[in-house]
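As structure tokens, the structure follows; a few thoughts come after it.
Note that one protein chain is taken out, while the other chains of the complex remain in position.
And then subunit A:
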Amino acid sequence: MKPHYILCWLLLLSSLAKAQLPAAESPLTERTYPFVNYTELGGLFGRVVYPTFAGSPNEVVENKLSLTLQTFNGVQVRPRLAVGGVVGIDWYAGALLMPVGAGVRYDLARPNQKNVNVFASADVGYGLTWLNKSSTGNDLTRGGLMLNPGIGLRFGKPNKGAFVMSVSYKRQNAEAAKPLQGNDIRRDESRVYNRLAVRLGMSF
């Protein structure tokens, strides 16, 4: 199946789940498992340090910023804990990855009537390369592990739509091929993106 279709399906499913929300709007109890959604957009901030050429002691430092989009869809299994799946898109320079995985959202404060709540998040998954398109010879040969632990703030009344701000650490592995030149018989790149993810979004 075309990757685009799968992505569309996932987005559609999450919007359907959103439509069902009124049914789950009953007061939060231990017995019901209301649907939870966090949809966020933000940036992945980082740096890269590399020598000017192989073997050179001179280093070049560059700042990196990539766009990230992510949606978490899950259920509130405990008053403070939501468990669910995560799908996103990360536009790294030279790689467009689609992380798919599982995650948790845990409220650090007990549910109360305050309008601001602090939560911790942790996502684990695999970055798929389906959406990527590379210059010839620079293909992404393999995606890789995605780790994304962090904390965030939720502004809004409990059980209502809320505004979300989060800061997290994002680690993403990927393998890429590089064009052979000169006397090369093999040339590959192993990438680890270590980024600070700052995101804004909505939750309900």
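Everything below uses one rule, namely that contacts are C-beta pairs under 8 Å (C-beta built on N, C-alpha and C of every residue); 3 or more make two chains touch, one makes a residue touch a chain; residues count from 1.
One rule holds in what follows: contacts and distances are computed from a predicted model.
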Checklist outcome for this item: Among "LVIVD repeat-containing protein", "Acetolactate synthase", "Acyl-CoA dehydrogenase" or "Sugar ABC transporter permease", UniProt's protein name for the complex chain that is not shown is "LVIVD repeat-containing protein"
Checklist outcome for this item: Among the options A:67, A:180 or A:200, the absent chain makes contact with A:180
Item to check | Positions on subunit A contacted by the hidden chain, ascending | outcome: 45-55, 60, 62, 64, 92-94, 108-109, 118, 120, 134-138, 151, 167-169, 176-196
